[in-house]
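Below you'll find the structure, written out as structure tokens, and then a few comments.
With one protein chain held back, the other chains of the complex are shown just where they sit.
As written, the chains take the letters A, B and C, and residue 1 is the first residue of each chain.
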């Protein structure tokens, strides 16, 4: 989906109350109040279907994959490969063989930094990042910079926490890799990926997209983005912890040396050395997170069932409701970092990630008081310290919406905020 | 436990039938026959308690850890840290802070190769491996050898698939790292770790123990081994897939640079660079396999409940029964690679990993026929191709016993073998 | 559910017990290409002598299970005497037979769309169709053929040694 031209998606059509009922954790109480989970940017909750799929896997076909001829090992192998096919389709990838399983998006990006980066980048080469990046898409490049003398350069952000592309052409000079997030985990900003990819490709650079915060919320089309690598993580999109993936263009993956060495990633091993296997196996050393792959597959089925267009539409509406409600109730007492509106110039420019600054209450204290109301928001730097510095804060209190949230959750947030104001004013 | 002096452990005291009933998969049928699972060397089955612990985690406290002040995030953080403490104790580690979570033993070894290895090893330095090693403990060193000119050297094995230590002193010349398995996943051989560690330390070498196949089966004491690094994996010890750990001596870990870069492993990040966090966080980039850590903790509780001495004793008895039964029924038609007996010179020298060669039936075919009987054994090179070459085969059919197996499983294996003989003789 | 008899047809066991064209050829003039099944350890050598665009001699070396060995043996008899293009044709047909269809991958039993013998014109090779019901074994059945594929490329490139 091209965020620059498609504008606001059509109104969603699923029943949020019914959906919420499928998430065991959302039925819980905290401190005697129903839980209001607004930290899906950190990790999403999991529907029963995902837990059931993993339990079923363990109860019925648990076995190590790609190595056994017996029935359950065969079933387990098929489960992994059909999950790979499903994920590939979900991402709009041309081929399942371009999908490498990892433990999380962090490992996916490190894989690129180690395998592609250490093969293709030399002293003086430039890696272009943006000030919106999560540490996962910063530190691996700084490690490479320290080790190889690669230069790390930054695309700045404007006062709304959106990329400032005014000097893009100059910034792209000498760039070999552009590594950019598709959705900020702090401001909710959605950078124009296709435009950035086109500009980067025009100077011969490779493009890595950190889609950790995009894929859970919007229809994804890695081909439409014209990306070269895309990193995703399962636990933020209804899937279990411990599983992520890297999608990469076949030609690039084919030319890359292995990263982690061990079982399964080899063609042959002798005392003198080893021959690596084909992709994607080449990058999947050791026993994979098999149950987690199965659970992720079930999560994708749930998302497919709802339809990602509908998910995006629902979150779009809910985010607008939240922005409106918070502005109405708190006025200037509450500032929200990031783009002021959901849609700008006919494009969706922000997701439902709301980084709040409320009077002079420190985010950590705010989150503590909200917790007493059962409202879960995250306080901290959200693994984006360079962006925090630009925003002029050490931390924010971040409420992040997801498909199971509704207006009542936003209202609960507002009520809790009002109470926090009272508490610290007293 | 020092395998060289302790001899055969006392007889086990748990009720195997009752234990078996706690494993959902072991209640299944395959091809109309009760499943006989003899591939625990590849991955173990999981007791209901482990599945329940993970479901409970997801249903009650699922949240990202070390970052949230709200109640469930606090609970999730505590769950991870108490699992770390439990694992440290289970391994005999002096401190929980020396335990780093990884996705599997393969990643643990790669972590050492990248972080310790690339800091401490230079051209000409020698890494000493054994011919018993799994690819996970070979390929990372060969990668380093190719990149850095490090020399990889091998401790040979004798005709029983046990380490031949006759020339150990000569082999240790120039060695900076000894990387050795505590239990062969092919022959079941249990190398004398303490003796090897002492010899290696005497020449100033560091010692990494691949304990993937040891920890599930025997009491572990990393301090008693006097090891420097120990790699373990959860899924072979009743735990879920997607989780492993590295234990390392504090002084070594403290001096090591980070491996994977990303969230949580930093102290500070600016546009100019990052400062790494303390250990173990320094090595835990990104969202951890949280539910898997919780599930692994439950697995350790189950093992603790049985008592690892009792587990070892049970497997010891069962292995002796298997060796006897197979010899009685098949005589020279069946060869078993590895040490001929469980105990030699007063020490336990092999575990319940039985690599079989049956007449001229290819292991792959053998495993296929056994599968028709519900008997699950692995056919292949078991990620130990250099050892296969020494044994003079391309593959073996491997039956590996675990705590839930009993004599009836061994008998079922023998019956199925007899049938396979008939099938291919016809 | 697929039974053992679907996998181990009589003709397969015959080729396993009595492999055709087993041995080596002198390199050069022949070419030798080696294939591995990284999962199970099977390995195969395909020796190919191409004379005037025709496969005049094939020899098979290596070790493997009944499926990989018999498939390679059958492959050798199927391509000897054929032109490189004709051999490629058989190769393509065989690989098609071995490809699992989406529904097979996802369902409980992997059943190919059409398993009537003779449907593809592959002759004896049809016996290997049952392998599709045992997806893990497909890699065994195709090992020799994938190696042939590389061997043909090598022969065409006119390079006399590997």
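Observations on the structure shown:
Definition applied: contacts are C-beta pairs under 8 Å (C-beta built on N, C-alpha and C of every residue); 3 or more make two chains touch, one makes a residue touch a chain.
Note that the coordinates shown come from a computational prediction; the quantities given were computed from them, not determined experimentally.
Across the entire complex, contacts from the unshown chain go to A, B.
Here one chain is not drawn; of A:28, A:250, A:329 or A:362, the residue touching it is A:362.
From the options B:203, B:277 or B:306, the residue with contact to the unseen chain in the full assembly is B:277. Touching the chain that is not shown, out of A:190, A:388 or A:413: A:388 (per the contact rule at the top). The omitted chain makes contact with chain A at the following residues, 31, 362-365, 368-369, 372, 379-381, 385, 388, 394-395, 423-424. Although one chain is not displayed, its contacts with chain B can still be listed: residues 66-69, 73-74, 77-78, 81-82, 85, 266-268, 277, 281.
Throughout what follows, only the chains that are shown with their structure count from here on.
Taken residue by residue, chain C touches two or more other chains at 39-40, 134, 137, whereas all remaining positions touch fewer. In chain B, the residues touching two or more other chains are 31, 364, 368, 379-380, 385.
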